[in-house]
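Yeah, one chain of the complex is gone here, protein chain that is, but the others are all in their spots.
So, chain A:
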Amino acid sequence: MNTKRGHQAEGETIMGQTASSQAGTLESNDIFIRMTQVPEGGESSVNVESIVMKQFGEDIIKTITQCLEDSGLKGVNIRANDRGALRCTILARMEAAITRYKESIK
């Protein structure tokens, strides 16, 4: 196998230049969370896709937003792909994502 890495489309968000992290998986009953830094001075945003959006979408967004607020992080874009995770799972994944995000800033 060669070790060449794929060409980064649009070239501006290459790892190391901006903080980012991810946690979770795309398996059933889990949630996959990606956090990326918003360019200079931008507001935080939370973007959720879920297989149970109709039933629990609002709850999921509220849970994630609360975690983000508690973390004290500003200017973060969160994208979550939810596959029916329980609240405790979402909290655990958010904690992991936030910890990793803070590490990626250092």
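Worth a mention:
The criterion applied here is as follows: contacts are C-beta pairs under 8 Å (C-beta built on N, C-alpha and C of every residue); 3 or more make two chains touch, one makes a residue touch a chain; residues count from 1.
The working rule: contacts and distances are computed from a predicted model.
Missing chain, UniProt protein name, picked from "Hydrogenase expression/formation protein HypE", "Cysteine synthase", "GNAT family N-acetyltransferase" or "PEP-utilising enzyme mobile domain-containing protein": "GNAT family N-acetyltransferase". Seen from chain A, the chain kept out of the figure touches residues 1-10, 13-16, 20, 22, 25-28, 32, 34, 36, 49, 51, 79, 81, 83.
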